[in-house]
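Missing here: one protein chain of the complex. Every other protein chain is in place.
The first chain written gets the first letter, and so on, giving A, B and C; residue counts start at 1 in each chain.
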Amino acid sequence: MAQLTMIEALRDAMDVMLARDPKVVIFGEDVGYFGGVFRCTSGLQKKYGEERVFDTPINESAIVGLGIGMAAQGMKPCVEIQFADYVYPAYDQITQEAARIRHRSNEQFSCPIVIRMPTGGGIFGGQTHSQSPEALFTHVAGLKVVLPCTPHDAKGLLISAMEDPDPVIFLEPKRLYNGPFNGDHKAPAQSWKNHALGEVPEGHYSIPIGKARVHREGAAVTILTYGTMVFVAEAAVNSLGIDAEIIDLRSLLPLDLEAIEESVRKTGRCVVLHEATKTSGLAGEIIAIVQEACFYHLEAPVQRVTGWDAPYPHALEWDYFPGQERVSRALKAVMEA
Amino acid sequence: MAQLTMIEALRDAMDVMLARDPKVVIFGEDVGYFGGVFRCTSGLQKKYGEERVFDTPINESAIVGLGIGMAAQGMKPCVEIQFADYVYPAYDQITQEAARIRHRSNEQFSCPIVIRMPTGGGIFGGQTHSQSPEALFTHVAGLKVVLPCTPHDAKGLLISAMEDPDPVIFLEPKRLYNGPFNGDHKAPAQSWKNHALGEVPEGHYSIPIGKARVHREGAAVTILTYGTMVFVAEAAVNSLGIDAEIIDLRSLLPLDLEAIEESVRKTGRCVVLHEATKTSGLAGEIIAIVQEACFYHLEAPVQRVTGWDAPYPHALEWDYFPGQERVSRALKAVMEA
Amino acid sequence: MTSHCKLSFAHPPARPGQTPDFSSVEIPKAGLLPVLPLDVTAADCVEHANSLIRVMDENGEAVGPWAEFLTRFDVDTLRAGLRDMMMSRTIDMRMMNAQRQGKMSFYIQGVGEEAIACGFQRCLKAGDMNFPTYRQQGLLIAGGYPLEMLLGQFYSNAFDPLQGRQLPTLHSARDYGYFTVSGNLGTQYVHAVGWAMANALTQKDNISIGWIGDGSTASNDFHTALLSASSYSPPVILNVVNNQWAISTYTGVAKGRGRTYAARALGYGIPAIRVDGNDYLAVLAVSEWATRRVRADHGPVLIEWYTYRVGAHSSSDDPSAYRPRDEGKAWPFGDPIDRLKKHLIHIGEWSEQRHVQAEAEVLSTVVEVQKRVEAAGTMIDPKPIPGATIFKGVYAEMPEHIRRQRQELGV
Partner (left out) sequence: MTSHCKLSFAHPPARPGQTPDFSSVEIPKAGLLPVLPLDVTAADCVEHANSLIRVMDENGEAVGPWAEFLTRFDVDTLRAGLRDMMMSRTIDMRMMNAQRQGKMSFYIQGVGEEAIACGFQRCLKAGDMNFPTYRQQGLLIAGGYPLEMLLGQFYSNAFDPLQGRQLPTLHSARDYGYFTVSGNLGTQYVHAVGWAMANALTQKDNISIGWIGDGSTASNDFHTALLSASSYSPPVILNVVNNQWAISTYTGVAKGRGRTYAARALGYGIPAIRVDGNDYLAVLAVSEWATRRVRADHGPVLIEWYTYRVGAHSSSDDPSAYRPRDEGKAWPFGDPIDRLKKHLIHIGEWSEQRHVQAEAEVLSTVVEVQKRVEAAGTMIDPKPIPGATIFKGVYAEMPEHIRRQRQELGV
């Protein structure tokens, strides 16, 4: 198997799908000739031509709105929003149109569009290159929302998303594009090239949307998380020496209810982590599910560690990012309760 | 004190503020000459002139975007979005601009705008006249979100919102515009005109944002809710004869943490109700808060009763609306657990 | 320069209590404007974007060069067109009544604007797709959509192809080239462009048609659609139905300092023309021209259909609060049904008598269908659709959390 970065894995998924299905088209700002500001689509226009991979004007509602029209007419658009922070002009088209066309037309029309976007902080991007808006999509029935944290999952989930009959919001933790990141920004950067989870099969394979991945098995406490925080959790767990089960949710809508409930019933303790703003974040939903399904198994209140209720600050990035220290504190609290 | 409908109370608040503060301006689709499709601004243009109360083109991002510019320059715009379902074209301006201008400019600029919009179902409005999008705003730091359920609160909170130095999303439960509604759509319509909560003081008064209202005191179980569901809860409680405490949250961001925590610690049982779609709805956040702060007081899992994860269906409205029956079932479950 | 600036606000020519006043409306003579080449560019249709193409003159005669596009249509088509419009109006009248009787929650009529949708539809072919608003029901009527389904949607009963999901008049009829109507204004305009791009990319020999109201040209989607159509040049016709009103808001508010909606397209390099929308012959002629242009890959075109919303905005609206009660009658371009009738009589293919008879036929057809459909349930006497349908089609496959909710609903 090849060792790929997450960017290469995503590109590989699009490459595979462009080759397999003539209805796949790829477009977005700078994705055509140049190959995207993160170079995810680099080389694809050259390989498949301008009718398959092309540049758009800077109008996110056009990118999504055109994609909806194409998807309804049987194509499989996979569009890129340059940063998740810029998806809001398309929010109306995504939530009121893409999410509802199948239902409101009683299945006369459908909308198999994939909307890719880099998400999360850790690159000193400030408040407009760091956002984690997943909860703004997981509240919308009709959408699917996924967020892989490894090259292997990135490719497999992107292929699933592109084969899905419904609209999928595909969030890419940009801090993990080139390697895993455990939250210690002073440590030397790691690469996927020498990491087990950087192993990516060639050709077509898929990872089902709706299924979580057990990142680390354990019995003492369940950590429910996704994206960059998976590796932060792992580092915290290793340094504390706790027998934690780390579940990489990766599918945020629908959530893998069975996996969540089973693990927390087993461990009786739970911590939920995400980078997004706390209030009304996805952790709230997850905690509600956990307390409802596992109330009588819980030995301590479920803790959450999240980004603060403030814009992501440029210079104070590491005060904002929920790093190992805060995760460890929560783990200790939930273990000692 | 006068008996007013909620519409009259809202109009009264705007009237009071237009008279008091020359910087108040009111605009939106059809709000000027006509006075709004719900007639909330009826007569105000005539009274204050077109420079204070005016019609806008059908462009919600213009309504909010212009309001932001005006607010930053010291005015106090109170704008109307015709239905909450149509706010999404303005979502970018609200979440990326209004919510963040104070913070990102280190308080050089601010954005005291009020964005009013009718919300919720119960009027056979179908999927585009029934939505409850509060959770899409409560996730956004920098916004305040309120939702009154009585004429008295409507006026007092709207005045507070218009005097607030920060942007306020002001949600109006349209099913309560003319009278309370207990969820029984077959019963004759009630009016605020003969209801205690329809008593509205004249002139200026305000109700602080951030404080909940105890709608009914009780000791056996805490019901945390807001909007139309307050009256549904009341009816269910009365018919079950339970000594429930019903808390009308009315300020959804910030939430009244003390009121929530105190009540649940007292009762040990809790049900959370809202009309909005379940997954990632505000109930999740509230449950997360409750279980974190009151874990050792809880005698049963917190239950939630919400709208389903589907678009609001036109004809099947009453299968969608979380009525007394579902609320009663949850209350019984939490009491018997 | 010490005096400050003053904002301007657009006002309609008359308000309730005043006499309707259309004196500022320019009424070019029929037949004056030349025909444009199919591959006309934006720069070459400035006049057509600012004036008004009219084909039928005061006597009911088809005049001028645009009439050449009528040769494709025989007189049976014109009579069918008349019937389409009568059918549309009769349904509107009956349904407004049914709504007032509480049999349905809501209704939106298109009275006065019938020529546009009914005429345009005649130039489409199988596989073309309209992206309509709530006020283009005429497309379905002229397109042969079964009346049972049309009415079934209003009553949300077993005849309703959408199983009660949508408000009355928010139809969806894929097989009849009618995209699922959104309650959110504007959004469909961009979909039309995307659909047309898909047609081009997958080598489908079909066009798509966006529809939008004058008020909704203010929406971001209007810009988005024009921009995208300008960037990629797909086979799409962009229709603007300018009926002077957006609920209570005068069209001047959306138009601002601009002269016409058509002219707005020119800035995007999209050719645009303006047409008397109450002139069925002009509608046919220009629609024929536009569909030919777009099918021949000369790129998008925008058409502003100039008309007047005679009825209330919807069954929830009372226009007497914001405009003179009889403004519709004063509309200088007349009534589309009357005018086509006059033309047909003028050319000796119709008579007052046949008209009365046709009216009776149309009415009895509608009444018969209405009875049959109402028997399957109205809002007064609903025959419930099963609650479980709420969860059907949220996704192609039902996920676990929704399965649990369906269970909780107990269905």
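Quick notes on this structure:
One rule holds for everything that comes next: a residue touches a chain if its C-beta (ideal position, glycine included) is under 8 Å from a C-beta of that chain, and two chains touch if they have at least 3 such contacts.
Keep in mind the model is a prediction, meaning the values are calculated, not measured.
Every visible chain touched by the undisplayed chain in the complete complex is listed here: A, B, C. From the options C:A10, C:L32, C:V63 or C:M93, the residue with contact to the unseen chain in the full assembly is C:A10.
Considering the full assembly, B:Q96 is the residue among B:T5, B:Q45 or B:Q96 that touches the omitted chain. Although one chain is not drawn, the whole complex shows that of A:T5, A:Q73, A:Q127 or A:T150 it is A:Q127 that touches it. By the touch definition given at the top, chain B reaches the unshown chain through residues 22-23, 25, 51, 56-57, 59, 61-62, 65-75, 89, 92-93, 96-97, 101-110, 141-142, 144, 165-166, 210, 254-255, 257-258. Although one chain is not drawn, its touching partners on chain C can still be listed: residues 1-10, 42-43, 196-197, 199-201, 203-205, 218, 220, 222-224, 227, 229-235, 253-259, 263-270, 292, 294-297, 299. Although one chain is not drawn, its touching partners on chain A can still be listed: residues 29-30, 33-34, 37, 50-51, 54-59, 61-62, 85-86, 88-89, 124-129, 278-279, 308-311, 313-316, 319-320, 326.
In this text, only the chains that are shown with their structure count from here on.
Put simply, the chain closest to the centre of the protein, by Cα centroids, is B. Of all chains, the one whose CA centroid is most distant from that of chain C is A. Rounded to whole angstrom, the centroid-to-centroid distance between chain A and chain B, based on C-alpha atoms, equals 31 Å. Chain B and chain C have Cα centroids separated by 36 Å. The geometric centre of chain A is 42 Å away from that of chain C, both derived from CA atoms. Of all residues in chain A, those that touch two or more other chains are 89, 92, 96, 103-104, 141-142.
Shared contact sites, meaning residues of chain C that touch two or more other chains, fall at 163, 165-166, 170, 182, 184, 220, 394, 401-402.
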